[in-house]
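One structure follows; several queries about it will come next.
As you look at this complex, bear in mind that one protein chain is not there, while each of the others sits in place.
A, B and C are the chain letters, set down in written order, and residue numbers restart from 1 in every chain.
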Amino acid sequence: MTLAAVRRSVQSSGKLDMFVFALTGFLIFLAIFGPLLAPDSIYRSDIGNALQPPSGAHWFGTDDQGRDIFWRLVAGAQATLLSSVLIVAAYSLIGVAVATIAAVGPKWLDELLMRITDIGLALPGLIVALGFAAALGPSLESAIIAKAITGWPVTARLLRSILMQTMTAQYVVGAQVLGASKWRLMTRHVLPNSLDILIVKWAGDIGATVLILAAMSFIGVGAQAPSAEWGAMVADAKGYVSSAWWAVAAPGAMIAITSVAFSLLGDILQVWRDPSLRDSR
Amino acid sequence: MLFELAHITKTFPTAQGRITSLDDVSLSVGEGQAVGLVGESGSGKTTLIRCALLLTQPDGGAVTFDGTSMLGATREQVRQFRRQVQLVFQDPFSSLNPRMTVEELVGEGLVIHGIENSAARRRDSVAEMLTVVGLRPDDMKRYPNSFSGGQRQRIAIARALAIRPRLLVCDEPVSALDVSVQAQVINLLREMQKALGLTILFVAHDLAVVRHLCAHVYVLNRGKIVESGSRDQVFDHPTHPYTQALLAAVPIPDPRRRPPRRQPAPAAS
Amino acid sequence: MPSRYRSYLRFLGRRLAVTAMTLFGLMTLVFLMIKVIPGDEARIIAGPEASPAQVEAVRVKLGLDAPLVVQYVRFAGRVAQGDLGTSISTLQPVVRDLAEVLPSTLELVVATMVFSLLMATAAALVAASRRGDMVDSSSRVVAVIAGGLPTFWLALVLQYLFAAKWRIFPISGQQSFQFIADPITGSPLLDALLRGNFSAFVNAVDYIVLPATALGVFFAAQLFRTLRASLISILQSEFIVAVRSKGASFARILLRHALPNAMGPTITLAGIQLGIMVGSAVLVEGIFGRQGLGAYLQNAVAQKDTFAVLGTVLVIGAFVCLINLVVDLLQLALDPRVRAAQFEGAAR
Partner (left out) sequence: MNAAPDLAAAEAVEAAAPELLRVEGLSVSLPGGVALVDGVSLTIHRGERVALVGESGSGKSVTAQAVLRLNDRLRIDGRVMLDGRDILSLSEREMAGVRGGRIGLAFQDAMVCLDPIMTVGDQIEESLRIRGVGRAEARRRAIAILTELGVHDAADRLGSYVHEFSGGMRQRVVLAMALVAQPDLLIADEPTTALDVRVQRQVLDLLDQFAANHALSVLLITHDMGIVASFADRVVVMYSGRIVEDASVFDLFERPLHPYTQGLLAAIPRVDRSQDELAAVPGSPVPPALRPSGCAFHPRCAKATEVCRTEVPPLETMGGRRVACHHPATDGVHAV
């Protein structure tokens, strides 16, 4: 792609938007159906075929076990991407619950929850997740659990401040004057006008979680060999990078593409939510 | 008297100690009257509205509606109060929930108070209300952001009046509107007052608008009522220095009444 | 001004109290985490070959037989005295271990942050001043891609290309053999500077370029996006038009007005990033053979070295709290509105 083409595609954001939708849609499709599409051979070693460079038969080459990297990437989408989607969904739910309770509950409860949130925010997620995952035994499941229970503080903080702001909006006061119950105020007026920020955040968070989940596999506390989780594939291949660069390059590129695609999706949604942000992100 | 505030006092804590927002404020609004409350920014008028609408508990004093004391009222009494006292805000852009259609907005009070439980009949009520305030019934399906400021203020008025309240509190309802549109909304409020026998408490900083709309006027300065009386009394023969200064400062839209042009001051370089 | 000085001190006192509370909560949390999760510490410490009797002896010796509350109080008491326990893998006090590995990580993190901030600020100034044109568009494309690159993968690729293949930078370690000297601070970069040894400094820089780049690209991309967005939003604000109407040149508007006003969110982000960076250091320290906090923690986790993990997490938590404090002070110094809000709040 020439620079002029990059420029055109960024400027005519309509086309770029469509491309991002198609790409994220395709990735989610892989995450759901990937393992069904991939042939069984990717789980067996075939030493005779080891470390083949990319070719017509093996588009992205083979690894040290002679397994086809392309099909391993297809199969591994589930472990990487679907897990990330689940993680974000899980911690967003926790975050929404904590924020809502803090916003509508008594003041002491708000204080308590926000102090706990502060403690959660004071620790790098990767570090806590590392401790969790190590304690539960290294596996994809424990990495998912660890990330799911350490991801909520940011969401909770953000949403609480938005809820507090929305609760003082004039149309909420208006509904109060009209006699609306607390339940109606929250469900009809406050939450619908506060939660859209989360939808935007979800997309970007999925991109970030893909990176973290892969990183956890890479340092050995996430998915274990012979899983085709993309971070684990990079970890597997790092020992022979000088003889088979493609075995590191291909899964790394997939992680990057997925992460970029979802953060772009987040940007697009953000512009939809607030068109004045166009071009400023 | 339909509505009375008696000796309302309200203070807030700040870094420099408690500041007094309202200091022994009393006012009363008779059924069918339009009463104006004039106040500049910082006069306490926002706090006064919040106290009057039971959104904030005053430190002392009494709020009485239709003979019932509303401070310490039962849940049912407050519900009745909410049905009979409504509010129109200053800014028609932030006072309407952007995610509700005009039908939902105008019909919300009917739902909340169980006045019209059938959706079809409710739609008829909303359509009728929209016609009354000068909008088309077809506008029902649209969202507030597709209307101009003046139209939004009509929607806000329709929303407040749909449950047929007896008292309408207006918080600077025209100050965010263009001059040519202001007059439309002022005229609409006057019509509503006459046609529905509505009682209006009109809070504003714009003296001319208050003079035009209200028969009785209160002047609020630094949390205190400094002057009150009939419209002509207050505007033509103000007794308090604050009211006099306020009236003297209003620019009159008539060039013949301006003072002669200033000459260069001798001290100027 | 003495009254402002006092306000600063009062603010600092209040923030330190909050920090202490946070650290206390953190300590409790970490302690519970270690205790609640499955796995018998006494057995691990005693080693796999130990007899049940030996395990019991270890349990009694370390006080692991006491009720949880008692263990917690003892633990908290020791932490208060600066004793984070003994590591079972290095058999040294955890505090001493940490003192050995911390300088290396701090050196990496600080170098990375300086690199990221410089890159991001320069790029954001150029992009924001040429908004919408080709330079801006391409820098945004680069930033989006850079923000999605997995750090560990980038480290491998950089190492393979720049060290193994083209031999521009060393593959791993922190300095060449001939420059190794008794540590002053433990950071080769800083030590060389303190000694005034220029070639040793250049050598240490050589070693840190690749890990800092691998670690920094992601953060620099984030900083760029944030700073560019705030610069653009500031440049669109009304007071910039007012400055322009006074006859100010664009350079003056950008550097004297837009940049100082836009730095707030970027400083906040950089503070958050420093904490995350310490965590992410795990990813590159292993690859580039740096003996830092990350490598230490990774090893401690693998060995289920309770006190080492606890100590490391607490130190990182304390570091994050310290950064937060510094960021708050910076914001205070930079923005009079924050000052007003904080100092008036302090009087309440």
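Here, a residue touches a chain if its C-beta (ideal position, glycine included) is under 8 Å from a C-beta of that chain, and two chains touch if they have at least 3 such contacts.
This one's a predicted model, so the numbers in the text were calculated from it and none came from an experiment.
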Among shown chains, those touching the left-out chain: B, C
Of C:Ala66, C:Leu193, C:Val243 or C:Ala318, the one touching the omitted chain in the full complex: C:Val243
Sole residue of B:Ala6, B:Ile115 or B:Ala183 that reaches the chain not shown, by the stated touch rule: B:Ala183
Listed residues B:Arg82, B:Arg159 or B:Arg211, member touching the removed chain: B:Arg211
Residue numbers in subunit B that touch the chain omitted from display: 40-41, 148-151, 178-184, 186-187, 190, 205-209, 211-212, 231-232, 235, 245-258, 261-265, 268
Positions on subunit C where the hidden chain makes contact: 237-239, 241-249, 252, 256-257, 260-261, 334-337, 340
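FYI, only the chains that are shown with their structure count from here on.
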Remotest chain, subunit C as reference, centres from CA atoms: B
Intercentroid distance (Cα basis), subunit C paired with subunit A, Å: 23
Residue ranges of subunit B touching subunit A (in the complex, touch as defined): 53, 55, 79, 82-83, 85-87, 89, 91, 94-100, 108-109, 112-113, 156, 159-160, 163
Residues on subunit C engaged by subunit A in the complex (per definition of touch): 18, 21-22, 25-26, 29-30, 33-34, 37-39, 131-132, 134, 137-138, 140-141, 144-145, 147-154, 156-157, 160, 164-165, 218, 225, 228-229, 232-233, 275-276, 278-280, 282-283, 286-287, 297-298, 301-302, 304, 309, 312-313, 316-317, 320-321, 324
Residue ranges of subunit A touching subunit C (in the complex, touch as defined): 3-4, 6-7, 10-11, 115-116, 118-119, 122-128, 130-132, 134-136, 207, 211, 214-215, 218-221, 231, 234, 238, 241-242, 245, 248-249, 251-252, 255-260, 263-264, 277, 279-281
